[in-house]
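For this depiction, one protein chain was excluded, whereas all remaining protein chains were kept in their positions.
Entry: chain A
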Amino acid sequence: PEELKSPEDLARQSHLNSKPIDFTNYAPVRPGKKKTLLSDSKYESKDYQLPKWKEAFGELVIRTLNLDMDKVRSGPVAGSYYYALCKNVALQYEGEKLSETAKFFYQDLKLPRTFSQWFQITILHEWLLFVRMRAMPFKYGRNYQQKLVDRTFTDIEARLFDEMNVTTGRIVDQYLKDFNTQLRGAVFAYDEGFYTDDATLAAALWRNLFGGRKNIDMVHLEAMVRYVRSQLYVLSRMSDRDFAVGSFKFVPPDETVERLTAEQEAQLKQKTIEKYESIDNDPKILPSDRSRLSYKN
């Protein structure tokens, strides 16, 4: 039909050069001590290899106790991998170079480089995942959501102490309560927008992500609506199994999502089915690779 542009191209083509009025208490993220992305635990580091004997012991435990791996996996996948994805999108420190995705939010969309803005961008991405998690079987989807939220708040608490130099627990608690209110408000508003129409979604983005700025650039708003809807489209084409083992990544703002043709979709499904059938039918399948989640939906 008509030309498709990536959200970034769309945002950049705007000629509106008004400066957004920003009345937030400008608090840059300028840490004395920077936290690692997730934790200092060796189990969460990328290059760590579990010793073979531990691996074998783990598999034995899973087999003997017949553990529900779909439940167990929610921790490492939602709490660790998916949280890291969300956190990383717009993570920024003053004086440091921005990542490509962060540039889209802070430079192209002219959002303020503050901690609370980072939080808003992060929870928008978490909400995108929530929408997909709801479509999993209830007990698993709920578990995934819980793990993601829990991890978010433990991380924010640590970041407030370490990076924002808040010294008293009482103030941190206040912030956490405030963040919790923001999270619930945003999820509710995005849910409503997702289900109803683009105009409602745009209003929700305006209020939460753009802080309700009066001289909003409609082109930026349009770019964000496209961004959100295209991510959800990708999520909707993914099987439960694929999503649950952590195969999803957010599409970067400088890439364009094109709709699949019926043929491509059938091919994609076929490939997924073949992949997981071969895993499941392998007699030597590791207990930890087992899953009851559907790879056909």
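Everything below uses one rule, namely that a residue touches a chain if its C-beta (ideal position, glycine included) is under 8 Å from a C-beta of that chain, and two chains touch if they have at least 3 such contacts; residues count from 1.
We take it that contacts and distances are computed from a predicted model.
Novice: Since a chain is absent, check the UniProt entry for it and pick the matching name: "Cytochrome B pre-mRNA-processing protein 6", "Ras-related protein Rab7", "Queuine tRNA-ribosyltransferase catalytic subunit 1" or "DNA-directed RNA polymerase III subunit RPC6".
Specialist: In UniProt, the chain excluded from the picture bears the name "Cytochrome B pre-mRNA-processing protein 6".
Novice: Looking at A:T154, A:T181 or A:S247, which residue reaches the missing chain?
Specialist: The one listed residue touching the chain not shown is A:T181.
Novice: Kindly state which of the options A:H15, A:K33, A:K46 or A:K284 is in contact with the chain not pictured.
Specialist: A:H15
Novice: Which candidate, A:P137, A:P252 or A:P287, sits in contact with the chain we can't see?
Specialist: A:P137
Novice: In the full complex, which bits of chain A touch the chain not displayed? Write them out.
Specialist: Where chain A meets the chain not shown: residues 13-18, 20-21, 23-25, 27, 116, 131-138, 140-142, 175, 177-179, 181-182, 185, 188, 191-192, 194-203, 206-207, 211-219, 221-222, 225-226, 229-230, 232-233, 235-236, 257, 259, 297.
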